[in-house]
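One protein chain is absent from this view; the other protein chains keep their places.
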Amino acid sequence: MNRKLRMGMVGGGRGAFIGGVHRIAASMDGLIELTCGAFSSEPGKSKASGADLMLPPEKCYGDYEEMILTEKNLPEGERMDFVSIVTPNHMHYGPAKLAMESGFDVICDKPITFTMDEALDLEKTVAATGRVFALTHNYTGYPMVKQAKKMIADGKLGKIRKLVVEYPQGWLTDKEEDNNYKQAIWRTDPERSGIAGGMGDIGTHAENLAEYITGLQIEELCADINIMVPGRLLDDDGNVLLHLNNGAKGILYASQISAGEENNLRIRIYGELGGMEWAQQEPNSLIVKWHGKPMEIYRTAVGNLYPVTKAHYRIPAGHPEGYLEAFANIYRNFALAVIAKKEGKSPDPIYDFPTVKDGVRGMQFIQSVIASGKSQQKWVKF
Amino acid sequence: MNRKLRMGMVGGGRGAFIGGVHRIAASMDGLIELTCGAFSSEPGKSKASGADLMLPPEKCYGDYEEMILTEKNLPEGERMDFVSIVTPNHMHYGPAKLAMESGFDVICDKPITFTMDEALDLEKTVAATGRVFALTHNYTGYPMVKQAKKMIADGKLGKIRKLVVEYPQGWLTDKEEDNNYKQAIWRTDPERSGIAGGMGDIGTHAENLAEYITGLQIEELCADINIMVPGRLLDDDGNVLLHLNNGAKGILYASQISAGEENNLRIRIYGELGGMEWAQQEPNSLIVKWHGKPMEIYRTAVGNLYPVTKAHYRIPAGHPEGYLEAFANIYRNFALAVIAKKEGKSPDPIYDFPTVKDGVRGMQFIQSVIASGKSQQKWVKF
Amino acid sequence: MNRKLRMGMVGGGRGAFIGGVHRIAASMDGLIELTCGAFSSEPGKSKASGADLMLPPEKCYGDYEEMILTEKNLPEGERMDFVSIVTPNHMHYGPAKLAMESGFDVICDKPITFTMDEALDLEKTVAATGRVFALTHNYTGYPMVKQAKKMIADGKLGKIRKLVVEYPQGWLTDKEEDNNYKQAIWRTDPERSGIAGGMGDIGTHAENLAEYITGLQIEELCADINIMVPGRLLDDDGNVLLHLNNGAKGILYASQISAGEENNLRIRIYGELGGMEWAQQEPNSLIVKWHGKPMEIYRTAVGNLYPVTKAHYRIPAGHPEGYLEAFANIYRNFALAVIAKKEGKSPDPIYDFPTVKDGVRGMQFIQSVIASGKSQQKWVKF
Partner (left out) sequence: MNRKLRMGMVGGGRGAFIGGVHRIAASMDGLIELTCGAFSSEPGKSKASGADLMLPPEKCYGDYEEMILTEKNLPEGERMDFVSIVTPNHMHYGPAKLAMESGFDVICDKPITFTMDEALDLEKTVAATGRVFALTHNYTGYPMVKQAKKMIADGKLGKIRKLVVEYPQGWLTDKEEDNNYKQAIWRTDPERSGIAGGMGDIGTHAENLAEYITGLQIEELCADINIMVPGRLLDDDGNVLLHLNNGAKGILYASQISAGEENNLRIRIYGELGGMEWAQQEPNSLIVKWHGKPMEIYRTAVGNLYPVTKAHYRIPAGHPEGYLEAFANIYRNFALAVIAKKEGKSPDPIYDFPTVKDGVRGMQFIQSVIASGKSQQKWVKF
């Protein structure tokens, strides 16, 4: 390609959080430019938001249908290449389906949809249209996560026996949905989030990260799903026992009332030969605790890391990369797949990203964990 | 008192681990001297072990009955004052009961007994004889654990909502009981450990620490109890969901196959106002993560700590105290209670220690957690 | 402004390191787009480099003079707005001076120039032309550095007594300049780096950070400047005692042969009321060790930080920002100043950045420290 890919965004208007993250991530590696958007369901707000981003008014659409259908009819040299969907959960399915059916590739925030049925339908749509579809489970974009996954796949830890993945946050300690706090309001609203609150918002990240790194699958689970803040409508804390498909045991928890915690996603994996620990708040370190040998700390850009690891950082050792860079890795890899398709090439598997399958699995997780939380039966199949 | 208390030890002969810990802990603060022992059930080994400790042969008894009954008949100026029991679990009950009935105070390793019935009987014996009985749940002896307990009791965290206590070790990753490893052999043997392996050995420490710090009680639990090393006879990994008596939710896990972990007991507690974290491997720090304010790290001997905290360290800030000093705090506090009783005084509550009640509760935990592990019902009352 | 600022880059062609950093930093906040460049002194390489960046060939100039003089004559709607200079040290002065004299603002890598005379001349040029000039001492762009500076200015630590700033790296442990390692070759070459090696490359960062955070100035120093790798031509290790202008004492060291270190810039400052510590490799934490009170850890986006701090991060707590984001803060603040000037407004002082004065001071530091290293006299005036 001798030009940047053109991105049209759905959602992410003034006051949104994740839309800005997607825009920075998209622009990081010089492969993508934002050329249009339906930033808000209010046309005026959409245009104002686009103006903030220095887009001309005619590229700021009133809704996603207008954007997709208009852009579809533009000539190749002007048309957007793909759609980025950054709306609340209940607004993912519509634009994703229409975009793919209109010939556009899609990158979409998680969880993939509002309902399981929608997720399964998108899975079919991807298959039917052959479009590239990426889901922004951004935590899998960190270089040391890539290193961990490959070390485990290479058998460095031996057979995996135990997994602990935890995702405590404290930002919903108070009833922020009553405080005109936009992020809190939609995330605690069953009309926009779906059947799960924290389990959908961050539990799915934990589930995705755990299965991604280990290459294992959760087979059955036993969940204690709680609303700890009186009056809240969706879960804000959940503790889950896991059985994995190789016989390993595990714990997953996600909490948004862990007062004082920031965004403390952390995973520990133990095999027959050693343990491994990675924490998102210190993402450039991967701690490997060998059984009977000194522990090692693998660091971004230090030493002889795997090629897949090296492909996911930009700057030398000791120059910390963070959340935005990991998020950008998802966009970069998605962009490379879009370009490869345009050029009729196979994408390089080193540049992987979460797909519609991860999205479906995430919805299954939400369903299972919420069902288990309501059940008096101990184990629920995943 | 113008003399040291005289201690008689049951167990702790050559090759034992915890006996040496008890002896160092007992001697740390100059209040106790070892004057006799039944160090082994083999009389020759008992005498040899005593000689290592520079005891005269006549003070090295062939078994605990001989020791207790002989010492009982010695004049006040020569007789031991209390018995320290450091044998495997199945050998706690006999000497503890006989010692108390013979007029001796008792300090005993955990878990308190082999069976629940024995524990309840010891509880009655303590009541009937009025002896001082201490259980060495040594992790409650750390100064920053005292600080944490008092901060929570003072409401600094507000109402407690969430508890995570974990105790991963890696030392049973391999089947060490086949490797002539004494510590592993008895701990994995149902004849000597009882119905639980790791849950009794370290799970009870986690349970005791959690209830001690929070002042709450586990009300019901849901356990996944596992044997991860093929051929092992007792649990080496267990993951437990907790419901606490104030409505808080929790997770407890104890594992001895978490390869690469040392002795990583760690507790996190979240209330409405903030969270708290303490880790046994860095025991001189207590991390307090305030909701909406900078986190604080309380450090041993720094700043205006509670009197109860100050009563449990010996040296200035930055001079790290560790496991032996915390263990010694249990002995010191027990000794002060023994002395107070001898002098007809009330013991100062600041110098607390785990008692027979903690022992009974620990046995209830073992029973509940093992029963839950075998049950298909989700919740088991504690 | 209803359009992005247009950036022309000098240097940063294929194989360069810092050019890519500048481009990501420039694009991060949606205020700047790269529109032209003289990426290499070889015209073919310049064009190839520009093509990688999806620039049209006519915007890829053969040298900086061609770029500046050509762009100067373009109409306002097409002309670049400012020049970014990312060449080795000996190539800063020429383009910086010509750009400012041609009406362009300038952002330039550090150290500002090859010689002291050049630096002083640039200082005059800035004054004479009234252009905006920024120097990318990027470490001052971190939000917790802003927090530290303001806390000290507010007197939170009381009078400052002691300063320790250290910058160990290990990447020149081996004689990499013999290994065809581009970054090493020019940095160890007096023809391109100037009179200092590590002291210019990273020592100036340490000096700049120390004076920035404390608001103090180094008054005299005593330096031990070393070449530890045989055959190297410039210093790769230096240890310096400092006297500051308020009577405080300090230590500064910079080393590129500290094997195993990554990019471990770290500063500690002690006043009458407490100490403060910030480390670039964990940039989202600011440790404040109060005298006689529990230490606090201030974290990016947690709690009630200063407005200046809040102005320098993008995403919520626990979503780590790193080196690129801090670098982008320099570009963002520079861009805001350029825009303010275009719009005839005063720039908001909250959006500060290093200026030509920092550049001159850095050159004075290089001169003093190298002179002191050669002197047998203890103290050299700064």
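Each chain carries a letter (A, B and C) given by its place in the written order, and its residues are counted from 1.
We adopt the following convention: contacts are C-beta pairs under 8 Å (C-beta built on N, C-alpha and C of every residue); 3 or more make two chains touch, one makes a residue touch a chain.
Remember, predicted model here, so these are calculated numbers, not experimental data.
> Give me the visible chains that the unshown chain touches, in label order.
Displayed chains contacted by the hidden chain, ordered by label: A, B, C.
> Just one of C:S27, C:N89, C:Q147 or C:S255 touches the chain that is missing; which is it?
Per the contact definition at the top, the residue touching the missing chain is C:S255.
> In the complete assembly, which of C:G11, C:G50, C:G203 or C:G274 touches the absent chain?
From the options C:G11, C:G50, C:G203 or C:G274, the contact with the absent chain belongs to C:G274.
> Given that one chain is not shown, which residue among B:R161, B:R299 or B:H312 touches it?
B:R299
> From the list B:I227, B:L324 or B:A371, pick the residue that touches the absent chain.
B:L324
> Quickly run down the residues of chain B that touch the omitted chain.
1-4, 17, 20-21, 23-24, 27-30, 51, 53-54, 169, 171, 261-264, 280-284, 299, 301-302, 314-325
> Using the touch rule from the top, list residues of chain C that touch the missing partner.
Per the touch rule, chain C residues meeting the hidden chain are 157, 161-162, 164, 166, 168, 170, 173-174, 222, 224, 226, 228, 237, 239, 241, 243, 249-251, 253, 255, 257-261, 268, 270-275, 288-291, 295, 375-379.
> Residue by residue, what part of chain A touches the chain that was omitted?
Per the touch rule, chain A residues meeting the hidden chain are 288, 290, 292-299, 302-304.
Keep this in mind: only the chains that are shown with their structure count from here on.
> If you average all the Cα positions, which chain's own average lands nearest?
A
> Do the two copies chain A and chain B share over half of their interface residue numbers, or under half; same or different?
same
> If you take the mean of the Cα atoms for each chain, which one ends up farthest from chain B?
C
> State, to the nearest whole Å, the distance from the C-alpha centre of chain A to the C-alpha centre of chain C.
That gives a centre separation of 34 Å.
> Please list all residues of chain A that touch 2 or more other chains.
Counting only residues that touch two or more other chains, chain A contributes 261.
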